[in-house]
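Got a structure here, written out as structure tokens. Questions coming.
A single protein chain has been removed from this complex, and every other one stays in its place.
On to subunit A.
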Amino acid sequence: MITNRRKHIVVAMTLIAPFVFIFALVFLYPTLKMVELSFTNAPLIGSGEWVGLDNYRRLFNDNLFYTSLKNNGYFVLLTVVPTTVIALAIALAVNRLAGSMQALVLAVFFLPYILPVSVVTQIWAWMLDFQFGILQPLIEWVTGKPVAVFNHPSWVMPAVASITIWWTNGFNVLLFIAGLRNISPDLYEAAALDGASRRQLFMKITWPLLWPVTALVLTLQLILQLKLFDQVYLLSGGGPFNSSYVLLMMVYREAFQLNHGGYASAVAVILFVLIMIVSVLQFQLLRIGGRK
């Protein structure tokens, strides 16, 4: 068939134009503006004077920046791999159920995901309340005394991480279930005929064929968890003594409490670049890992 190539391009352009327009308006333009702002001493509203790299220089001398960076890293360690492993385990288990039972169990695991963050944090703040929390007897049984988890420097991050996993895990389970359903049952049947054990079935069929989904989940989680803000803001406010302070808290404080739009933008730019580098790097690494 002969196609008018030119016409083809025009049609394609017309079709993507609305998206490109919206993308440019609400993402590209603000992003460029943010980068521009980060080189100025602008307040939250209005423009400022060009100060070159001053904001960045100041940022790299700011102790809180390094504390926040470290906490962001710690939180990623606490969440990304654990949530992926847990989601995979749940998905494998749920996949063995059939019919309405499977739907029901899946719904139960997915339920927390539909809750807004404020509800999630409120539920857990109550459950872990120092004086009246329903989970305090459990903590007391393990540690010997009640613990104000969000006020304790070594408990706060693991607590926030556990809550985050509880909250967001349902979505990952869903992705894994979809991945598992894509694996043809024929493969398992053939392997079973050849006498493969359960372990071999998982290691030789499920795991490699599920790898693209696993890589996707890991990458999505990494991006999501680096953007940590809401849970920390609502549960611990970054304390005690900055044990849970993260980069986005810094952006919030500089921009909205201290009226430093320029400096806040600089922190945001660094976070943006960091997420970009780390996630591209991770995705590439995972792809290489998957090809072996």
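Heads up, the rule we're going with is that a residue touches a chain if its C-beta (ideal position, glycine included) is under 8 Å from a C-beta of that chain, and two chains touch if they have at least 3 such contacts; residues count from 1.
Methods note: contacts and distances are computed from a predicted model.
The listed choices are "Anti-anti-sigma factor", "ABC transporter substrate-binding protein", "NADH-quinone oxidoreductase subunit H" or "Heme exporter protein C"; the UniProt protein name belonging to the chain that is not shown reads "ABC transporter substrate-binding protein".
Contact with the chain that does not appear here is found for just one residue of A:P112, A:G170, A:G238 or A:G262, A:G238.
Within the complete assembly, A:A148 is the residue of A:A148, A:A196 or A:L220 that touches the hidden chain.
Summarising the interface, subunit A meets the missing chain with residues 43-46, 62-64, 129-131, 148, 151-153, 237-242, 253, 256-259.
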